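First the structure, in the form of structure tokens, and then the observations on it.
Note that one protein chain is taken out, while the other chains of the complex remain in position.
So that you can tell them apart, the chains are marked A, B and C in the order they are listed, and the count of residues begins at 1 in each.
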Amino acid sequence: MLNEILSFINENFQTLFMISVFPGLSFVLGFVIFAVWYQRKYLARLMIRMGPVHCGRRLGWLQLIADALKLITKELIFPKAANKPLFIFASIMLPVIPAAMIALIPFAPGLVIYNASGVSLLIFFAISTLFPVVSVIRGWAANNKFTIIGAFRNIYLDIAGEIPVFLASIGVMIWAGTYDLNEIVIQQSGMWFVIPQFLGFIVFFIGFLAMIEKVPFDIPTAETELIYGPNTEYTGAMFLNMMEADYVNVLAWTLLMITLYFGGYNGPRIFPDPIINGIFWMITKLLIAITIIFTIMISYARLRIDQAVRMGWNYLLPLSILNILLTLILKYIMFGGV
Amino acid sequence: MSARIRGYSPFTEIEEVGDGLFRLNMGPQHPISGQGRFIVLTDGERVFDIEMDIGYSHRGIEKILEYKTFVQGIVPVERMVMLDTSNILMGYVGAVEKVLGIEPPPRANYIRTIVMEINRILSHLYALGLLSESAAWNPAVFLWTTADREPFLDLLEMLTGARWSYSFFVPGGVRADIPRGFVERLRKTLDWFEKRIEVYEEAWIYNELFRMRTEGMGVVSRQQAIEWGLAGPNLRASGVPYDTRKNEPYAAYGELDFKIVTHNAGDSYARGWARVEEMKVSVDIIRQALDNMPEGPVKTRMPPRPKPGEAFFRVETGRGEMNVYIVSDGKEKPYRVKISPASFRNFFAIEMLPKTQEILLADVPVLIYSFDPWFLDADR
Amino acid sequence: MSETSSVNEGRPGLVDKLPKPIKKLFNWSRSYSIWPIHFVTGCCSPEYMQLFGPRYDLERWGVLPMGSTRQSDTLIFVGNVSRKMMLRALRLYEQMPEPKYVVVVGACATSKGPFPESYSLVRVKDYMDVDVYIAGCPPKPEAQAYGILKLRKKILEGE
Partner (left out) sequence: MLSEDIVSQIKEVLGEAVLELKSPEDKRIFLKVPSERVLEIANRLKDEFGFDMPISAGGTDYPKKNVIELFWIIWHSEMNKVLILKCEVDRENPEVDSLTKVWPGVQKFERETWELLGVNYKGHPRLKPLLLPEDWTEGYPLRKDFDLKPYRSKWGEKY
């Protein structure tokens, strides 16, 4: 038995490593811890504050560990009116969905957990549509007025945001002529797609902010009116899961943006090993992207739900269709065929 | 007493009302509620009614004042608004001076003016910070304003010995003269603060998304502002050029030259804008008061007992006009003190607005904080 | 007022049953992650605001005000507490998950302070057990920060 397990591990070492360490579970958890800490420190600096300092000798780097440990040991409260099975199910499922999306992202030549035989971008979007569903379940199961309003706002926003995002990435698909993320990255070794697809990128980026529910689109968890939106009733470890889901979602969509528009793991060669080089550039681009997201977070007001939905349907959707047309025309002129 | 309290729990009286409508309970524990409670009748997004439930910090100051002598009354009164203590206190002290029939010396008037204008700046900074925070959970501007209050608090501590509640005004003058080095430091702080106001205007007041959220929302017309009895910057943002400092000058305001900030739009944006403009006016007033400050004593003797009679005194606090009505029966304690603070009047508009125009749930915090509520002075 | 049994009688957590090093670790994590609830009762609130402002910045110790009771662990009474407010405070306290702590800021909440005659104010100690009292009217931010650090020390020592 043991031998069989060992031989299984030996045979599939690379896959198991990718699932459990990089770019799988450990990387995702590590990113969540880093991102929350980085957000708190970076935003604090913009607010002329220090952020966490004393926990951990330098820079408060243990702060998130302390928070997580505390949340794990806190009492779990299930509201009397809540639907308990769904309440627990939502809190477990929510971080899983964006984590599954990450499995499709190539981190380096050949370094991708699930190679989806050429349709990985479509599968990415297919999985991403599950997120609002579970998000609604979490709000509905808690049976609190604030959570229910938050859940329904989540639906409005996701529908208004996801369709433009999908149409914008169709522009990329047409330009690259493939559905495969790895193929898209390889084609960008000469020129990043943000240049030929600039209009599409703008649409994608605004829709992307709506998908990750950050300012100016943090409408479902609008703290000034809805306390914590769909998360209001969650305690302890379940709340930890919710926070994690939030940041894993950010990670998944940011990685997709990098892959589609900013050349993925392509970059000047610094390390001799192409795999390490790819990972280095991927993480560098990721850090720059989340810094930009956090800066937007602090400089803008939140939109109202009607303004956000209007922006999605009235501006982003026509622009994304226009982008597809422009892409077709441009490709026809340059390459003489689609 | 307490046993009865424990048996009673009205906190979650959320019942379904009508078809698809329900009441949402915001407060007294809610990120925006402060010490009040807003019962919002909504269908999920559109708001049909806001009912204000206040009194969560009611202390009965009006009753307590009947048990205190005129000077002892200073302590409870100034705890009505911590951010704005001297303006509030001026209302009480001014009314007491009227009852007693005394006049403070001119130097005291100028010192009072300076302290009151610093307090007004503190109060408006708070209003601006919370307005920005309510439009998004974006505490950057809020924390900048918190940081910018500190130099002024240091100055007040230098002058009076305390950061917020300093009981600095007494009937007949102020407690102490200006210390050495205060004037220079104040001038320096004002120079620096003028640059900060420009930063706020660029970062927040001219911010496109902030304007999208606030412009055209919560419009109070001039007629409504008068009928509902709004006060302060909220009244002036609706185009009524009323400022107690100009209309019924007290302290040294009659001798200084400043303008009344008015805006004709009457929406939430105008109310936020008016506060920024008033901070500029306050800086100007402090500069003038420093330039024109006369020499002399800062206090006159105060008679122990007033004549029987009544006095009505109005004062412009940071949140608007407050008036104090004192009835005296000739004893050393007041017979009746009626304090009508500005927030109490402004709250009425918050209740009325959803009935006159379309307000969405996301607008509720912005609407409330554009009126700059302070529950403690409404509750008294 | 003897019949007012405090609502937080006995707070043995799950931590008490664990071996000592793990208990210590958990106490350490709790002491660095005090999340007070966003709840203000009275007029010490401007000073409380300055406490989270750039100059004093209590987030250095991981103190982070939270919007919802479900995620917070400390109930801080900021200033005077009226009878009307106390009902809500008790309710909030019951909604909070264990382990939870109570801090009282200011003279009013401790002993009615400058309003001893008030017909409306109550003292917190008549209703629930308090972990830390902070004196002053209003207490300066340094004093409040000191009080919160006292609470931190108490948690660290596992009391």
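Worth pointing out:
Going forward, contacts are C-beta pairs under 8 Å (C-beta built on N, C-alpha and C of every residue); 3 or more make two chains touch, one makes a residue touch a chain.
Only a predicted model underlies this, so the values are computations on that prediction, with no experimental measurement involved.
For the chain that is not shown, the touched chains among those present are B, C, taking the whole complex. Only one of B:Tyr110, B:Trp228, B:Tyr253 or B:Tyr269 touches the chain withheld from this view, namely B:Trp228.
Here one chain is not drawn; of C:Lys84, C:Lys100 or C:Arg152, the residue touching it is C:Lys84.
Within the full complex, the residue among B:Trp192, B:Tyr206 or B:Phe312 touching the omitted chain is B:Phe312. The set of chain C residues touching the chain not shown comprises 82-84, 87, 110-112, 116-120, 123, 125, 133. Touching the omitted chain from chain B are residues 4-5, 8, 10, 53-55, 58, 60, 62-64, 67, 226-231, 240, 242, 247-248, 310, 312, 314, 321, 323, 325, 327, 335-336, 338, 340, 344-345, 347-348, 352, 379-380.
One rule holds for everything that comes next: only the chains that are shown with their structure count from here on.
Remark: chain B and chain C have CA centroids separated by 28 Å (rounded to whole angstrom). Separation between the centroids of chain A and chain B, computed from CA atoms only, is 44 Å. Once the centre of each chain is set as its mean CA position, chain A and chain C turn out to be 36 Å apart. Chain B has residues 30-31, 143-144, 147 in contact with two or more other chains. In chain A, the residues that reach two or more other chains under the touch definition are 47-49, 223, 227.
Across the complex, chain B meets chain A through its residues 14, 22, 24, 26, 30-32, 44-45, 132-140, 143-144, 147, 203, 207, 209-210, 212-213, 360-365.
In the complex of the two chains, the chain A residues touching chain B come out as 43, 46-49, 145-146, 149, 152, 215-216, 218-219, 222-225, 227, 297-307.
Those residues of chain B that touch chain C in the complex are listed here as 1-3, 5-6, 8-11, 28-31, 34-35, 55-61, 63-64, 67, 75-76, 79-83, 126, 143-144, 146-147, 149-150, 153, 163-165, 376.
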